[in-house]
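Excluded from the complex is one protein chain; the other protein chains are retained at their positions.
After this line comes chain A, so read on.
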Amino acid sequence: SERMRKFKNKGKDAAALRRQRVEVSVELRKAKKDEQILKRRSVLISLMEENLSPEEHKKNEIIQMSLEEIVGAVNGSDTELQLQAVQATRRMLSRQKDPPINQIIELGIVPRLVEFLSRADNAALQFEAAWALTNIASGTSDHTKAVVEGGAIPALVSLLSSPHMHISEQSVWALGNIAGDGPLYRDAIINCHAVPPLLALVSPVIPVGFLRNITWTLSNLCRNKNPCPPLHVVKKILPVLIYLLEYEDKEIISDSCWALSYLTDGSNDRIQIVVDTGVLPRLVQLMTSPELTVMTPALRAIGNVVTGTDEQTQAAIDAGVLAVLPCLLRHVKPTVQKEAAWALSNIAAGPCRQIQQLITCGLLPPLVELLDKGDFRAQKEAVWAVANFTTGGTIEQVVELVQSGILKPLLNLLSSKDSKTILIILDTISNLFLAAEKLGQTNKLCLLVEELDGLEKIEALQTHENNMVYRAALNIIEKYFSGE
């Protein structure tokens, strides 16, 4: 949780202002686990139908082979039998229910399958082997490990340039699975010089299904931290991602956006590389897409950018992010509300001129609404936005915030169960009183808080089990409400 606070310096509380998304990714990890079970299947149909040669259809009379027969044939020298065995293997690995990945690995045939990848004279064998390896690599980390240790990476990288499109596509897929395992194998692929031939495949003439596979593999090459992908590779991939963002296909756009969201999820110099490409306006535009699959990663990427420096945040503002946020703050999906509020909280952590832009662009009404009626997790983010606002805003800006009706929903949230949120609200209330003091309107604010049943709630917090909450509440009462 050291990462929880990664902020720029501003004032004494600055350390608590801009927050990168750590909680968010924890939740996503969880979501992803469930998703493993339901891997995307429908995506693949069109692609497969395009690629299946008539000859392959013909071979669909299925040859049943036992595992022993497979081992024998694979290790033998009869090419026809080898093909049949690899095909049988691939078929077992492709079935819907419990593919026998472990058993196949235990047969010790993975190195042979890798060998077959190099049999340029036998395209069918190459293809079947690549497919089988793809599916082995799609399993657990141990499964992927077996493929990598069998020496598959260099062989697959050379197949990227195969004259047969279905073979190069299959190796793109296999490499995508290997890269998806984590930074270690991702970089192993990069070190095998996979990126230049992979990028060379991107062209307007290849089928869209193939392009989807390439985009997904590219996104896996941008994915994961500790370490982040090497800078020189990121710089090579970025222009292609930006090119892919211009496609009409929503899956290509979606995966490209995800890649950009991975690349912006890091230190400010990483963010800077993305900002420098000038892609922000396009990302902001995609935030308005009706497709959730496109809008979500675009919002994530922009959200990451505004965790950066004031200049980087300003670049996002200049790209128009403030104009699209109101809609997203009012989105039906709680996760979208939450991400949008998170982005807003980081913009509110900026200098007062950015806060002013936030006001001018009409972000206060949707913020008040969200605080009042939004999903609870989104409300938490909205509380952060208000807190940051009161920390960095001018007296006039804070007055405007109060006038927008923020107090009522804010005070209501004091009944929340989350002591962290309560603490932030109490901090915010203190900030408001500081501003009121400067204007000589402390009494007015006291009355307002009382009228909205806030005093009652703050008093109740004096018995809160959390010591910090108790002290913060007591502090406000003593300071502003004790002297009759």
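Assume contacts are C-beta pairs under 8 Å (C-beta built on N, C-alpha and C of every residue); 3 or more make two chains touch, one makes a residue touch a chain; residues count from 1.
In this section, contacts and distances are computed from a predicted model.
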{"item": "Name of the absent chain as recorded in UniProt (options \"TMEM9 protein\", \"Transcription initiation factor IIB\", \"serine C-palmitoyltransferase\" or \"Cell division control protein 45\")", "value": "\"Cell division control protein 45\""}
{"item": "Selected from A:150, A:180 or A:308 as touching the chain missing from the view", "value": "A:180"}
{"item": "Touching residue (missing chain; options A:126, A:144, A:168 or A:428)", "value": "A:144"}
{"item": "Residue, one of A:82, A:162, A:296 or A:391, that touches the chain absent here", "value": "A:296"}
{"item": "Of A:94, A:267, A:394 or A:415, the one touching the omitted chain in the full complex", "value": "A:94"}
{"item": "Hidden partner chain, residues of chain A it touches", "value": "28, 31-32, 35-36, 38-42, 44-45, 48-49, 52, 60, 90-91, 93-96, 99, 131, 134-135, 137-139, 144, 170, 173, 176-177, 180-181, 216, 219-220, 223, 254-255, 258, 291-293, 295-297, 333, 335-336"}
